[in-house]
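Here the complex is missing a single protein chain, while all its other protein chains stay put.
Presenting chain A:
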Amino acid sequence: MLNKLSFKMNIRAYALIIAFLLIVTIFTILTNGDFLTSRNITNLMRQMTVIGVLAVGMTSVIISGNIDLSVGSLLGLTGGIAAILQVWLGWNTVWVIIATIAAGVLLGLWQGWWIAYRGIPAFIVTLAGMMIFRGILLGISGGQTIASLDPGFMAIGQSYLPYSIGYILTALFILSLFTLKIRSRQKSHKLELVTESVFVDYGKLAVYSGLCLILVYYISRYQGIPMPMLILTLLALLFIFILNNTAYGRHLYSIGGNHEAALLSGINIKRNTLMVFVLMGALSAVAGIILTSRLNAATISAGEMYELDAIAAVVIGGTSLMGGTGTIIGSILGALIMTSIDNGMSMLNVETFWQNIVKGMILILAVWLDISSKK
């Protein structure tokens, strides 16, 4: 009976996977298999990282019952700062990265302070941030494209991990999955808790590990794991851990779920809200660094409309804009679906305007599915 219940709760997650597989199948057929080549999968992974990183942060923002419309501009501005520091001022890559992320944190702090401690709705503060940050970018860059970064900086967005390291990391990841599961089961036994059967628990892990290996193998047939994909994976894992396994993550869910009950349960709402925007700022800066590195330039229009793509990815992934529910995995899948549509339709030489229309339709469809499955 318990299994039945958990299956029911996951219907949505499965629907998302099924939708993704459907999209992949359609594009594979229409492109005569070109969509599924190692090369294109690698491209897809690279293309999704920027939106993916933003979506990871946006998930926690939306879970806490807030919204952030400024991430596109914040990404553009931090990317611009990185390029200015390196191209104009000649800083080395490590310091550029540190300074850029620090700038993201500061800007997040600024927005978070207005929202948490001055009680201005996040929608307003971040709408203002969207204008302010873009304005600052225009001002400090003088409207120019700042190009040609150091090879070291370019490696962040453009390099690939050597095959051996890719496989070693994958093996380490799988190993730690199993170790954590074994430890958790031991603890449960000690406390005499009911655990899932060995078969189910380890079976699931085996399936995940298998999928992981297939993906890595597939990508390795081309150039190996792209560096930005590694960054996205690490950030996603970190945030999955934060949301599921820390008191802070639990606080975010409860604040988004019921603000007043969270307050009366002794949760510091202001500090937690501030923190979520600081993290979002840091992640936007990471996304800015990746994009600048990939393009080898900072432009004044970099990241325009990305906030909407990120929000769309999160919503398609099943996170409710009302707050209180949502998962990182869902948002990553959402980002993957959005990117697949862009990628597949470009391969088919469909004009860009169709991509926008289709993505918009998918967004409505996803939310409609969500709402009707809850009834």
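Keep in mind that, in the parts below, a contact is a pair of C-beta atoms (placed from the backbone, for glycine too) under 8 Å apart; a residue touches a chain by one contact, two chains touch by 3 or more; residues count from 1.
One rule holds in what follows: contacts and distances are computed from a predicted model.
Visitor: Could you check which of "D-xylose transport system ATP-binding protein", "Acyl carrier protein", "succinate dehydrogenase" or "cytochrome-c oxidase" matches the UniProt name for the chain that's left out?
Guide: "D-xylose transport system ATP-binding protein"
Visitor: I'm checking contacts with the chain that's been left out. Which of A:L106, A:A261, A:M305 or A:I371 qualifies?
Guide: Missing-chain contact among the listed residues: A:A261.
Visitor: Of the residues listed, A:S148, A:S164 or A:S188, which one is in contact with the missing chain?
Guide: Checking each option in A:S148, A:S164 or A:S188, the one touching the absent chain turns out to be A:S188.
Visitor: Provide the residue numbers of chain A that touch the chain removed from this figure.
Guide: 2, 5-6, 184, 187-188, 191, 193, 245-248, 250-251, 253-254, 257-258, 260-268, 324-325
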